[in-house]
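Heads up, the thing below is written out as structure tokens.
A single protein chain has been omitted from the complex, and every remaining protein chain is retained in its original position.
Note that the chains are named A, B and C in the order they appear, and that numbering of residues resets to 1 at the start of each chain.
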Amino acid sequence: MTLEEAIAEHVQNGDLIGIGGLSFWRKPIGLCREIIRQNKKDLTLCTFVGGIEVDMLIGANCISEIKACFVGMEIFGMAPNYRKAIESGSIKVSEESEATIALGLRASYLKVPFMPLKGIIGTDFPKVRNDIKQIVDPLGSDVQVMAVPKIDLDVAILHVPYADEYGNCNISGAVWMDDDMAKTAKKTIVTTERIVETEDIRYLPGKAQLPQQTTTAVVKLPFGAHPTSCYDKYTFDASHIQAYLNMNFEEYKKKFIHSKSHAEYLDIAGGSRMILDILL
Amino acid sequence: MTLEEAIAEHVQNGDLIGIGGLSFWRKPIGLCREIIRQNKKDLTLCTFVGGIEVDMLIGANCISEIKACFVGMEIFGMAPNYRKAIESGSIKVSEESEATIALGLRASYLKVPFMPLKGIIGTDFPKVRNDIKQIVDPLGSDVQVMAVPKIDLDVAILHVPYADEYGNCNISGAVWMDDDMAKTAKKTIVTTERIVETEDIRYLPGKAQLPQQTTTAVVKLPFGAHPTSCYDKYTFDASHIQAYLNMNFEEYKKKFIHSKSHAEYLDIAGGSRMILDILL
Amino acid sequence: MTEIARDYTTDELMTVLMAREVKNDDVMIVGVATPMVWAAFTLAKVTHAPDAIYHYIMGNTFVIEPRQVSLLYLEMNTARAYRFQNSCECTLESLPSDKLTTIEFFRPAQVDQYGNTNNICIGDWKNPKIRLPGCAGIADFSGFYSRGSFLYTPRHDTRTFVPTEKLFFISGVGFPEGKPSMCGGIGPQCMITNLAYLNFDDKTRKMKIGTIHPGVDIETVKNSTGFELIVPEGVNETTPPTVEEIALLREKVDPLGIRKLEVLAGKEREDLLDQIIQKELAMVNRFPKSLSIS
Partner (left out) sequence: MTEIARDYTTDELMTVLMAREVKNDDVMIVGVATPMVWAAFTLAKVTHAPDAIYHYIMGNTFVIEPRQVSLLYLEMNTARAYRFQNSCECTLESLPSDKLTTIEFFRPAQVDQYGNTNNICIGDWKNPKIRLPGCAGIADFSGFYSRGSFLYTPRHDTRTFVPTEKLFFISGVGFPEGKPSMCGGIGPQCMITNLAYLNFDDKTRKMKIGTIHPGVDIETVKNSTGFELIVPEGVNETTPPTVEEIALLREKVDPLGIRKLEVLAGKEREDLLDQIIQKELAMVNRFPKSLSIS
């Protein structure tokens, strides 16, 4: 299956999309770029810690709502399109903490409508989340907990370093929410640096954290996380992130996203020199 | 710390004890034998799938209550002391499924009094567990779930193949509930086949599933799971299990447990020949 | 190669029937102390379901390669795993996944006409005549499986097959009061016994005769069942094992006959157990993988 087909077939306007990775690390940028090229609309994004991928999708007007506990460009600054969209009220925010996302996915996984959280009590989260409710222990103690709602993803989009042709995937570094997203999303689309044989996965640390049963489509896409990192292959491309922040988004989109094949994109982004820079 | 000290210092009469492993696999038998020698009383046992270790502790009158989803001798038959004790009403049973234990520990881990379970609805579990309650989604859907209570262990007793001197532990095979038990128990006592250096743990598959912060005491005790298995060192000792089932328990206790050092026990259990038989 | 075998035992027939339930894209859950199930899955794997995956509870592992059924070395599959599941994920993973086409066989001590099962006790729970080992995850999983749950017992008699009111404890949900469970699974699919292949009526959800094993008559099946079994018009005979299935089972899949431990009792069982243990200890390659794929 090609990148184009994977997005065309599996992502619908209005879907709740889970994005794997964290911050500048192992984000499925190739898939996000394809979503932009196909001009998908009204998506709700759910990601643990969002960065450039969220900012790009907002800039391209693909997003109507965001669920994340952090969206920023880390040490490089704020995420400009994200800020602008929220400050102007053009997208909705579901205010999340790490645990509301982790437990929301876990609730989906266990097919229960909510999970109890001892935390966020005393914060202002409940004031802006009318789908979170403080309840007393139904088993009779007087302990107060927060009931936080399940998160049922329509599609999870993930990038991994290793996958086999069946969709067993190995993530060399941190898994973060990727496995819970893969298990709970109705569809899971994975891009991978490399296709390996199933037998080889057993020798990779962590083995197949994502089993084939949870994968809907696998597309081989080396450097598919660029300009974010994909451990243990390459680190993030700091220069590209700086360039992104210094350009108007329309300009960026025209130069790097529109009508660009993956190879063309990599060439424009610096080609071999860039690749040599980021490789670990 | 010695085996004697670990049990004497950390296990109190009346404690709720979590036992790691599953069935005939990686049970902390050395620790259980020491509990019997020290004649601890009124313990409540919590284990996922119990076998000979539960039967021994019941036979030795250490137990007043049991929480497990299965206790048996597998292909070898029923657990005689367990059957006798329940049929005669001499110990209490908290009827558990796999999920009520898994979620009970998870609730403890998250410091919430209960967890919602979509399951066991329609079974007779709620009839014999008045601490489980069917509730409706507090967030407003009409979904029914079971609220199952947290399990707060006083002590977890575990056997692992590899540990460092600080208590970082690697389990070569399945982890089962061991990590959740270690994380949630007030105290965690671990016996290990081998002491390794922390740096070496990173090369073991799964690395340190139990981190040092959760370990209270580590005792080196090779063959400490005998007659159950300890992957990847040895399998279970089928002959010993057969012998156990064919002996009166008082006889067994006198022959194999009382006043026996670990080396003496292994010798009586067949010594080098037995060791050569079980080694993988 | 569909020549029918003329000479097979009950355990072999049952194992073959269980194998036939496996689909090529299944995840086959291998529990603890269920060698007949393991043998059935491995037989399926080396015949019609080469891509099916083992999920060994012993080890919490996903494994592709088939191995000879073993009593002592089950855990050695761990070394072949391409996936581990840590902690309670294993317990909870199978539970809700719509994406897994899981197949699991449960062996109840009692079963009623709706496929509700009991593995907890014989007699009143508070004061049981026999305390059984327990139901492990049956209470959790039986209502969830999108492929349904699968039942078997080599003891087709009126102690095992009882009307709901004599089921001492519902520890696994079938079709409670004739309705599907609230948990979204499609319910029990079949009950494979030493006498017949039973399944469930689409409307009433009550157990019916699917096929009847060669040499068994309908009256025997009815009389061995403690509730009224639906008997459709013109019940067919169970298709017996093929020569190839029996040969594979005996020579490759389970040459030590470990599956038979599930059907034997008493002295006969003790002797077989001793024999298996001694044979396994004497093997040089203790966990052979030499299974020819047909």
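Side notes on the structure shown:
The rule is short, and it goes like this: a residue touches a chain if its C-beta (ideal position, glycine included) is under 8 Å from a C-beta of that chain, and two chains touch if they have at least 3 such contacts.
Being a predicted model, the structure only gives us computed values, none of them experimental.
Only one residue from B:Lys111, B:Lys133, B:Arg194 or B:Lys220 touches the chain missing from this view: B:Lys111.
Only one of A:Pro28, A:Gly59, A:Gly72 or A:Gly167 touches the absent chain when the whole complex is considered: A:Gly72. The residue touching the chain not shown here, chosen from A:Ile17, A:Ala102, A:Val190 or A:Leu221, is A:Ala102.
Subunit B residues in contact with the hidden partner, per the touch definition given at the top, are 109-111, 168, 183, 186, 198-199, 201-202, 207-209, 211-214.
Residues of subunit A that touch the chain left out of the display are 22-23, 25, 49, 68-72, 74-76, 78-79, 82-83, 86-87, 89, 95, 97-99, 102-103, 105-106, 117-125, 127-128, 144, 172-180, 205-206, 209, 229, 231-232, 235-236, 238-239, 242, 277, 280.
Throughout what follows, only the chains that are shown with their structure count from here on.
Within subunit C, contacts with two or more other chains are made by residues 84, 92, 95-96, 144, 183. For subunit A, residues that reach two or more other chains under the stated contact definition are 110-111, 207.
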